[in-house]
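Dropping the structure in here first, questions after.
One chain of protein is taken out of this complex; the other chains stay put.
To keep things simple, chains are lettered A, B and C as they appear, and every chain counts its residues starting from 1.
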């Protein structure tokens, strides 16, 4: 297929730090270069190598962490796991690694778009205690899922929340914690539209299982829910069940409601897939913390460095990226099966 | 290692239907027989085959579903995926398949116990709108996580909620929906104790990512959260961070709080792992439902058959089983690495 | 697709012991029963379970092996690997396990036939020192590869060699070793016809690499060669290279010669795939052998039991089975890619 840096750069740019006062002042250009696998703007079928250079790297910022494992960061567990300590900031657990996910997803997304016009749009639905209304029993939220675009999300400003009534409160929430050298968490909701039916593999690789795996692999994520999720547990089956009707224009059965979130039995049913991901407050804060050194001595850690008061808005393109990678995998698995079926049905 | 049916049967028995008035009246003995891989009560190292026979199978109960895809069940999506329709009840999406997970986990659990005294205990924390207090800022819930046993959970009665103050309300909630031919969802919380540090593989196979994958593969699950989860998003970093202190008796660093839920950077830190799983109300209800046939004709489906008004209490051993399988995998991966490190360190 | 025991039984029957005086007198019916995954003779898309029962099992035949690890059998290495010893004959290293491969391959083969009329035929080309002419520079052998069928192979008698000039010598060779309570090895050659172009995955999963893996996993196999193989090393590039011409009837390029054996760069080129597999003389012989006990005491082992003087003829359907499994995997991988390409090319 056609592929150039233009297909990949936009999401990298949306992910990169230094975009607003709400995020870390680190300024990385994050320019992607395709190194192999394409020629004359076409993919060759062979592996595609991409390179993004670090341009604003200041490792000395992290020097105090030679003594202290940062609370709720991976310093201690990496030491326990590997028996060795990297001097660089945070090592491989740094969210900087997500750049590779977003780059790879640029390819997956282009493929999904070409195959079926798949659209994946994520946005912030909660920052700290400020929530956007996600009440599924109203039609409003479902309508938003039907139509929201990335352009609209970005037009909402740096918090990436499409709900004008809470957006400013969210911004203030982040600013408040930023000014206190603190951090705050949030929730990102994501919708996948136009995904073909039949995606997801019983029993262990249900579509939501693969999505949950992907989302919980994003740094700082603590939870995942699909469809009605945690709040749906109190809705009785008689209301929760998504009953069918014939959509004559689509020529197939559809469901009147979509409490399931677009899958049944772990397989996509043609409705919108939507899910939410919880992100905790970032572990690295500039406030002093009473903690202990690697050697077990009590002390005060004041982490220097440039840190995000809220990773949630920047997680938006990462959530989209992981969703695209899961969908592309699931699509290839299912289409291979459909090919097989189509042949033997002759 | 030593292995016999006695190691595997107890959890199968906890999982099986027909145990109380709260679950389906299907009565299956679910006796496991080890077919291969052991001799004289010892494992041989070769694959272990186990067999559990269906004894109370009434396929005719499901006959009406020849016409109707059951709402929020997998009938429609299996047809879309495979292009064919199985006449048997629910086919492979039936929760009956979880019997294999629970049987396999019996082996994994025995291994985990032998290795490090790992303990895995799940219990019901919500049925419908009735919730047990899971406030992490109080010490009470954490203390419960430290000590709760399966025996205590079972002693709580069929809802499997260790909180005496809500248990009866939960039972009534289930009975209410049962009597209305309806169903209701719930939440299962699970704690893993004594898991060694260092488990979980960066970047994509973080321990919580593998747990989320495993939990979302259980039929009817809609959400997963670890540690502070969704409610933790509103806790600022300065409070959420788990600071360190030296535990002189353990001879290693521990954390004062455990909002992380026992992992940092996706790797176990030696604290309790705890997480919750949301289960929707069961899709199969005996109430009449206005829906459509496979052919797209509007109609009324009244599903016969024997169904659970709430799958949540029976999900308890399944959640434990999936947790055990994930932990055993992660343990073997890490111990292989530790072996490698120990050799080259000589 | 349509699937019943009739699709699977024939190769199991060809594989089973007790078919002639040349093989072990163990008489196993090896009847396959499909247990799951089909309904009304159609596959459901879900996993297909099959069962073949042991009917003529005499474990006491193997009792002497409690003391002695059988030379060149897996008794010693299984003990070293697993630290435990199974009392049953040979345990999991017994060629009896190949029944599962042959059963699974029945499904793969049916699929390959439906997709592209793929034909897989193996036959004996050497027993001990008696060889069938496999000179690739003559057209004769290539013509045989073009046309040989399983029916023709079986019509050749129990040695399964299609060359009438050596078949009787082969039979005598086997009888000679059988009468001496000894065993002898041989070579099986296999041809795959009508395999589509484009199968095999660079760099590590070249088609011949996957075939070699599969063949060397068959008990008693010691070598694999594709195309000109070992004898081709002395043919200079100017003769060995398979030059192209346009096959106007096929509408595509073909090669004048096929020294490559149907792949280039690890990818099928549309010519016949052909390869040979070396099988050593069976390790289990009734002759007395001077060897040592597990405890290291010198002694004489006289293995009782019913053993094949030459496993080679019975390996014929096993080689075909493994070839079918590899081809079906490679086909699904490539067809998934072709699907992807077809979509984005629109």
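In this text, a residue touches a chain if its C-beta (ideal position, glycine included) is under 8 Å from a C-beta of that chain, and two chains touch if they have at least 3 such contacts.
Nothing here was measured: the structure is a model prediction, and the numbers come from that model.
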Options C:11, C:65, C:171 or C:260, residue touching the unrepresented chain: C:260
Touching the absent chain when the full complex is considered, from C:66, C:97, C:133 or C:168: C:97
Contact residue for the chain not shown (choose from C:17, C:37, C:106 or C:128): C:128
Residue ranges of subunit B at the interface with the undisplayed chain: 1, 45-46, 111, 114-115, 202, 332-333, 335-341, 343-346
Interface with the unshown chain - residue positions in subunit C: 69, 71-74, 76-78, 80-83, 92-93, 97, 126, 128-129, 177, 180, 182-187, 197-200, 202-206, 208-217, 219, 221-230, 232-238, 240-246, 253, 255, 259-261, 263-270, 278-285, 287, 289-292, 294, 296-298, 312, 334, 337-338, 341, 345
Residues in subunit A touching the chain absent from view: 39, 42-47, 78, 81-84, 86-88, 91-92
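Quick note on the criterion: only the chains that are shown with their structure count from here on.
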Inter-copy rotation, subunit A to subunit C, in degrees (Cα atoms; steps of 5): 180
Interface numbering overlap (same over half, different under half) for subunit A and subunit B: same
Relative to subunit A, chain with the most remote C-alpha centre: C
Between subunit B and subunit C, centroid-to-centroid distance (C-alpha), Å: 42
Numbers and ranges of subunit C residues touching at least 2 other chains: 45-46
